[in-house]
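The complex is shown incomplete by one protein chain, all other protein chains being positioned as in the whole.
And now, chain A:
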Amino acid sequence: MVRPLGTLEQLVMDRIWSWGHPVAVREVLEDLQHERTLAYTTVMTVMDNLRRKGMLTREKDGRAYLYKAAQTREQHTAAFMGEVLAGGADTAVTLLHFLEHIPPEEVASLRNALDDHLQGRKSIAP
């Protein structure tokens, strides 16, 4: 059921996130070419797409651009999951959550109901 997620965007973001410093397209290209043959323009297009999506920012450095991640991987993940778990209107039509959000005092009553049951079973078992 799970599809492989090895898209070029993911490979590029993986590298930029783990390096943590601004990089030129050529550096990313050279690293990616350890694994597969890629054209410079392909990597440039991918990185420009990521910039337009707000994942990367860039600044001019001499003749080339230097790219860096707009957010760290942790910040990006936290923002995304925050949105998913808050169950906003955007995701409500798409996702089925195992649990809806539960206020802390309700969690306690869930636990009590379960514990009562488990204790009841234990007292019957022996």
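The rule is simple: a contact is a pair of C-beta atoms (placed from the backbone, for glycine too) under 8 Å apart; a residue touches a chain by one contact, two chains touch by 3 or more; residues count from 1.
We adopt the following convention: contacts and distances are computed from a predicted model.
One chain of the assembly is not displayed; among "ABC transporter", "Inner-membrane translocator", "M56 family peptidase" or "SpoVR family protein", its UniProt protein name is "M56 family peptidase".
Touching the omitted chain from chain A are residues 1-5, 7, 9-10, 13, 55, 73-74, 76-78, 80-82, 84-87, 90-104, 106-107, 109-111, 113-114, 117-118, 121.
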